[in-house]
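These notes concern the structure reproduced below.
A single protein chain has been omitted from the complex, and every remaining protein chain is retained in its original position.
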Amino acid sequence: GGSSDAADDTAVDDTAADDGAEDTAAEDTAVDDTAADDTATDDEAAAEDDAAMEEDEAMADAGPIKMAIVAPSAQDDLAFTQSMIDSIAASDAEIELSISDGLFVVEDAAAAIRGYAEDGQEVIIVHGTQFGASLIEIAPDFPETTFVWGTASDTQGLDNVFAYYPTAEEGGYVNGVMAAMLSSSGTIGVVGPVEAGDAVAYINGFVEGAEATSDVTVAVTYTGSFSDVALAAEAAQAHLTNGVDILTGTSQSVVGAVGVATENDVPWFGTQANQTPLSPGLVVASQVYHWEFVLDEILALRASGVLGGEIFEINLANGGLVIEFNDGYALPDDVRAAGEAAIAAIADGSIDPVG
Amino acid sequence: MSTPGTSQPASIPPMLEMRGVTKRFPGVLANDRVDFDVRPGEVHTLLGENGAGKSTLMKILFGLYQPDEGDLRLNGVPIRIESPTDAIGHQIGMIHQHFMLVPTLTVAENVALGLKSGRGPLTDLQAVSARIEEISSSYGLAVDPSVAIWKLSVGERQRVEIIKALYRDAQLLVLDEPTAVLTPQEVDDLFVILRQMSSAGRGLIFISHKLHEVMALSDRITVLRNGRVAGHTTPQETSRQELAQMMVGRAVKLAPDKPSVEPGADRLSISGLTVFNDSGSAAVTNLDLTVRSGEIVGIAGVSGNGQRELAESIIGMRHPSSGSIIVDGVEVAGSEPAESRGAGLAYVPEERMKDGAVGEFTVGENLVLVEHGSDRFSGRGLLRFGAIREHCRKLVDDYRVKTPSIETPTQSLSGGNIQKIILARELATKPTVLIAAQPTRGVDIGAAEYIHEQLVEQRSAGMATLLISEDLDEVFGLADRIAVMFEGSIMAILDTEAATREQVGLLMAGVESDPAPAAGVALDR
Amino acid sequence: MGSFFTSAVLVATIASGLRLAIPYLLAGLGETVGQRSGVLNLGVDGVMQLSAFFAYWTVLETGSLWLGVGAGLAVGTVMGLVYGVITVTLGATQGISGIGIFLFGLGFSDLIFRRRVGTPKPIKQLPEVEVPLLSDIPWVGEALFRQTLFGYLAFASVPVVALMLKHTTFGMNIRAVGENPQAADSLGISVGRTRYLAILIGNVMAGLAGTALVLELGIFQQNLTQGLGFIAVALVYFGAWRAPGVMVGALLYGLVNATVLQWKAQGIIPREASDLASMAPAVLTILALVVLAGRVSPPAALTRPFSRH
Partner (left out) sequence: MRRLVGGLVPLGAALVAFAFGALMLLAVGASPWDGLTALVSGAFGSGDRLIATAVKATPLLLVGAGITISFRASVVNIGGEGQIVMGALLATSLALGVPDLPAILLVPLVLMAGAVGGGLWGAVPGALKAYAGVNEILSTVMLNLVAVQFMNYLLRGPLIDPLELETGTRIPQTQRLSDNAALPALVPGTRLHLGVLVAVLAAFAVWVLLWRTPLGFRLRAVGHNPDAARAAGIPVRRSVVTALGLSGSLSGLAGAILVFGSEGQRMATDGSAAGFTGSAGFNGIVTALFGGLHPLWTIPSSYLFGGLLTGATNLQRQLQIPSALAIALNGLVVIFVVSSGRFQARIDRFVDGRRNLGTALADDGEPLAPAEAEVDSRG
């Protein structure tokens, strides 16, 4: 797990929630939930009761932890879903994982979540913001199960739900800084899917970073689909027509856009997962989500009897977000240096990536 | 094998022999041990009522159907004909009852279909056209090879069919009811061509219901009845009367007795009616006609002269481009059938399975097809099954419809019974005006007699009937006045009493008659 | 940022429209041949997905674009035979069988992709081939003569299909069989065989369309076509069953799509209206259908299974 080095200084404390029980958990990365604070005391009481039982059970079966993930796109999409799957693989814990991926229909995802809970899975990762509404309905029916929901920044007041989110704007900012420096035409193109979620965060951060660096124009297109590869490709093509010489984008549909970048020899900045395999010579850097320390934290909390109620953020500072450079791309040293500087500045708070 | 035709064909061995041919369809024995042969240079006629099995026998010959039993010999050699290709390969040609032409293709393309092209994979329409010109000039079959079929008249289409057969050098040619759609003149022309062909040694099989044609053209006649051979004969040995009896199997009754009825007020008045057909040319032009209460007006004419369009525009299936159609004081031109029926019209269409009945519906459903929505048969949004059943049972009884039950799917009944169902349904609406198009076509004699009786009865009850028929016997037997239609216009309206068949026949061919017997000549209006 | 009406942007938009039109055109022309023989194939989209996947997989495994094209062709051929058995030999209802093929293609391609490939790894893309001299013509050359092989193939297919239908014996047979199969049968033309061949052509072209799509993108994903095959079928009606008409439809669809994307990239279409703008191709097609409907009638025997009895 990548948590140890970054764990000490990244807690963003919630002003309202400061119970002692929280503190134990919050010593490293927990972010308290503003929405949940009115019920916090009740939750805690319940959580403590559960904790006693849980601990016994945890002793009883010391085998691998039974974990399931419900995700909207394919497990190896080189994007959102894969980021979590890779993180689970990278986790220190011994995990027996079941995967239901490609569940873009919310109803189907809900069925899978409920099914896993009925099957007796201990930890269920609900990897899609859009599944939250269903989660509120399901989680109370399975108080013994830990649900982990993301990307989301609140636990919906449920004490067996953890939430997680990336501050995707941070990596966006860093990528934007480097993109602005690489661009000689002064225009950069962004291929977005649907204007929502961490796609918006990443893109906004990217625009911010680019515009703060030099006088570039960033053109953003949202194709309207998370999955239409051909449309994303053609959107990238449209950008190129307008003189764009750097591209970035997010969602599983960008594989098409990366293809266009490759074909036209245009550098690409990735996000969510390491997209270097898509274009080994042209992917400059990818913002990669490392959820593993969040997972380890959650498993530890669960072992100590805390089934939910906390919110985790991954960011550059805590090492949950990592800018992975592609050695196959000859990045000028000054650009790389500017990127590293931006990372450091964001981590220490001297730069606010949302401006 | 082209032995030249002689005046004594009987001495020549047959080119085709069909022995003991049996063909069953579900529930029907279409051919029952039929023996049939053709000698070179002769016209051998197959005669029979509708459904007697003529077309089936010929489709077997042409490889479209396989016989269940029996065998075929060609020039003494037993053969199997598995497909039309085999048949064509044996120089057998067939002109089907329904033209086998592709309307969107040109004449040359239709002729070239199925033949090898001289230019490899490309079509060679120029060569085909040239050969067509040759054939048409040697047989007097004028037709333009580059024109699309849909633009041709029925007569021209038939010429294309004949050219197709000649082009393939058919030695044995089947003509399934080739005269059904022709004017008397065209029939004469056709016969000239057919004789020319037979005298060149070809064998012809001629199928027709029309006894005078059969007597005029045939060398030999075979009569089929209910799938069996009812007899072999020659024109010299028989008479029309005898042939009719052989076809039907009993003495044929003449036209129904018709009480005299004094016609009343105008019920249907048509004036200045112009209607276009599907291909956009005027099928009815500026037509005037009146039918009075208690009167049957017969429209005589060769099919395709606008009768269908006339009937369809009256009922509302087709909207006229100009003119007026008044039913009992109500203008219905341009109305939909629902409105026209509301004004008092009823309609027995020419094509009963297309426009008359829903084949998949039960007998009962077809009997209430028009009136199912009336207060009598439905209420509060639901059908009243009790009332419907009672009504249908009564109609089935009254009209002697032969059906196992009113729940039987209509399409499993014979044509005559389906026609009775349609007539029963239409008359049950108590119309003031009935349009009856070809009401007895394809109907067995018994049913036809019954239908005629019904029409006469309704006439006595004051209904105005427009009877459209190609069957002159029917028109003369039923109509009070006869309007002869040719190329979309009424040539003349004659009093039946005073009219003669010859006169009507000439008018049907478009020949203006001398001012004939005074009574009904004047056009209405 | 340049305005839309600069030559460079216009040319690029047209080039993009042409590129987008290629799969529609290939699939639409194939469907035209099938429909002219009287067979409706609503399963084009499914065939495209299958061929796209197998072409992709083959290139991924072998690294050979040609083998990939071969795989796409093979899938088209197999699906053509399958559809022939279903609709000609077994005489099944065409509209519905097509939906079955679509669902099968959608599901099966995804299933195998996920189990056998998983990660969308990029493959080689088809290179663009510049026509010497012609491609140097300003504007026009850039838009028209710098395409992948499939681009040339698709546009070259337009006259080929048109001439095949009009001037070859086979084409004449197809038209006859689609208009009046009884008549064709009575002249010894095998209705079944003609339809099988027409279906085969249709499916092979659908297979090429899928292959073109995936090789253009260089990557496969679940539901790659996003319903493109259905639109291709619609374009056949739009084009009144004639190859040039289908081309006009495909170009219209491609160009409208490309323009919308271009306008989005330039911010001419505000982001809020982005979805409404995406309706444009479908709405335009419907409007065009309203104008065209009734002018031409479909092949008379379309969707009618043939049997002698």
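Letters A, B and C mark the chains as written, and numbering starts fresh at 1 in each.
The working rule: contacts are C-beta pairs under 8 Å (C-beta built on N, C-alpha and C of every residue); 3 or more make two chains touch, one makes a residue touch a chain.
All values derive from a computational prediction rather than experimental measurement.
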item: Touched by the hidden chain, restricted to displayed chains; value: A, B, C
item: Identified contact with the non-displayed chain, of B:Asn50, B:Ser271, B:Thr408 or B:Thr432; value: B:Thr408
item: Absent-chain contact - pick from B:Thr22, B:Asn226, B:Ser271 or B:Thr362; value: B:Thr362
item: Residue of B:Ser378, B:Thr432 or B:Ser489 in touch with the missing chain, whole complex considered; value: B:Ser378
item: Option touching the unshown chain, where C:Ala8, C:Ile137, C:Leu163 or C:Ala293 are the choices; value: C:Ala293
item: Residues in subunit A touching the chain absent from view; value: 68, 72, 98-108, 110-112, 114-116, 118-119, 129-130, 133-134, 136-138, 151, 153, 193-197, 200-201, 224-228
item: Residues of subunit B (touch criterion as defined above) contacting the omitted chain; value: 26-27, 315, 317, 336-338, 341-342, 347, 349, 354-362, 365, 369-370, 372-373, 377-378, 381-383, 404-405, 407-409, 412
item: Residues in subunit C touching the chain absent from view; value: 40, 42, 46, 85-86, 90-97, 99-108, 110-112, 114-116, 222, 226-227, 230-231, 233-234, 237-238, 272-273, 275-276, 278-279, 281-283, 285-286, 289-290, 293-294, 297-298, 302-305
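Assume only the chains that are shown with their structure count from here on.
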item: Subunit B-subunit C separation of Cα centroids, rounded to whole Å; value: 46
item: Subunit A-subunit B separation of Cα centroids, rounded to whole Å; value: 78
item: Averaged-CA centre spacing for the pair subunit C and subunit A, given as whole angstrom; value: 38
item: Of all residues in subunit C, the ones touching two or more other chains; value: none
item: Residue numbers on subunit A that touch subunit C, as the complex places them; value: 74-78, 82, 102, 187, 189, 195, 217, 219-225, 227-231, 233-235, 237-243, 252-253, 255-256, 258-259, 262-263, 277-279
item: Complex contact set, residues of subunit C against subunit A; value: 1-2, 8-9, 12-13, 16, 19-20, 110, 114, 118-122, 125, 213, 216-219, 221-226, 228, 257-258, 261-262, 264-267, 271, 274-275, 278
item: Residue ranges of subunit B touching subunit C (in the complex, touch as defined); value: 62, 64-65, 83-85, 87-88, 94, 96, 98-105, 109-110, 112-114, 117, 121-123, 164
